[in-house]
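All remarks here apply to the structure that follows.
The complex is shown incomplete by one protein chain, all other protein chains being positioned as in the whole.
Showing subunit A:
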Amino acid sequence: MSDTIFALSSGRPPAAIAVLRISGPAARTAAEALAGRCPPPRRASLRTVRDAAGAPLDRALVLYFPGPATATGEDLVELHCHGGRAVVAAVEHALAALPGLRPARPGEFTRRALENGRIDLAQAQGLADLLEAETETQRRTALAAAEGAVGRAVAGWLDRLSAIAARVEAQLDFADEADVEDAGGYDPAPAISALLAEWHATLAAPSVERLRDGIRVVIAGPPNAGKSSLFNALVDRDAAIVTPIAGTTRDILEAAVMRDGIPYRLTDTAGLAEATDDEVERIGIDRAAAAIASADMLLWMGAPAVAPRGAVILAGKADLPDTGSNDADLAVSARLPDTVAALWALLADRARMMLAIDGDMALRQSQRDALADAAAALDLAARTSDLLIVAEQLRVATRPLAGLLGRDATEAMLDALFGRFCLGK
């Protein structure tokens, strides 16, 4: 028999109200111990919450949800208390004093929901992100996963893999048994390529973690191009030391900025000098190169001709004469607020585009890793004509995806096989 767990399930106090959740076999008796008679299922009732000695702690709404049709699959009680720190602490203290109750460990409610089959793994992970989500964009992404967008996508990929594997297996296992002639000479390559293209596109999109951390905007360019001034203007504080001496920024500087509901992680980098004798500056340049490589958006403040692919090209120091460049996407200067606002607008446009395409299908790191493993296996399948190896690689590719959904891959393939072909003598 599992323990009964409880936790504050709303935000940290102080707040207007605080929701305490109790889940497990003793949830109902806990509610009765604290608030007297348990209200009818799913009906909010106002009760006085008292400690073991009978001292009133708060007036709270009490809700009782009998299992298994609850979020965790167990009996569930919610106490909606006033959200002061002292009240919450007192009610938590009173709950902990009840027999069989203990505070929940992080993620334990979700884990129980998963174990009791209330949600699948993809949903569980989406839910965890939702609880941490701070912005509207992140919330939408998390919601999509919780509602099974990722689960549905993975299930769809598995179905397609099963169908390909079934046709390959039909040739391997039933070559002799007639009636697979319509599978004869089946070339899995086009279907595999299509799947791979989709996976690589999905993998190229930023992950859920990335969205949660913020879109990485990296400012880069040659020394003394005005990168740090721009960084400060965007961050709106003197985070970077700005001097007119080339090579001042020797390491990378980062700042998290929220703008128009979109989280950004801004990075200022060392100027990319072609050669330097300064060891510290050289390390800074190496780090800048690494930051550029991991950027979701790159703001390039150098000559357009040598801009990295996909970069937003900025003509810096727009307040000074003779720096304007016709090849730039935008002219900016830290000293001209209008140009900084224009840059923000451009960033928001690009960010929304990125999020609109990928928002519904952002993967968590673990899902990404599984998909990357599957893609690596399928890449090998695409590069051989030995059906035996194709089948082996399909099996290897299927396993991490089936793992995400907790499914049996072989059985799914056999179902596809026998559904499609009239096999056997």
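Annotations for the structure displayed:
Convention: a residue touches a chain if its C-beta (ideal position, glycine included) is under 8 Å from a C-beta of that chain, and two chains touch if they have at least 3 such contacts; residues count from 1.
The criterion applied here is as follows: contacts and distances are computed from a predicted model.
According to UniProt, the chain absent from the figure is "tRNA uridine 5-carboxymethylaminomethyl modification enzyme MnmG", selected among "Ferredoxin, 2Fe-2S", "tRNA uridine 5-carboxymethylaminomethyl modification enzyme MnmG", "Dihydroxyacetone kinase subunit L" or "ABC-2 type transport system permease protein". Note on the undisplayed chain: of the listed residues A:G73, A:G151 or A:G284, the one touching it is A:G73. The residue touching the chain not shown here, chosen from A:H82, A:R112, A:R216 or A:R368, is A:R112. Here the missing chain is touched by one residue of A:D173, A:E198, A:D329 or A:D379, and it is A:D173.
For subunit A, the residues in touch with the chain missing from this view are 1-3, 73, 111-112, 114-117, 121, 169, 172-179, 386-389, 391-392, 395-396, 403, 406, 408, 410-411, 413-414, 417-418, 422-425.
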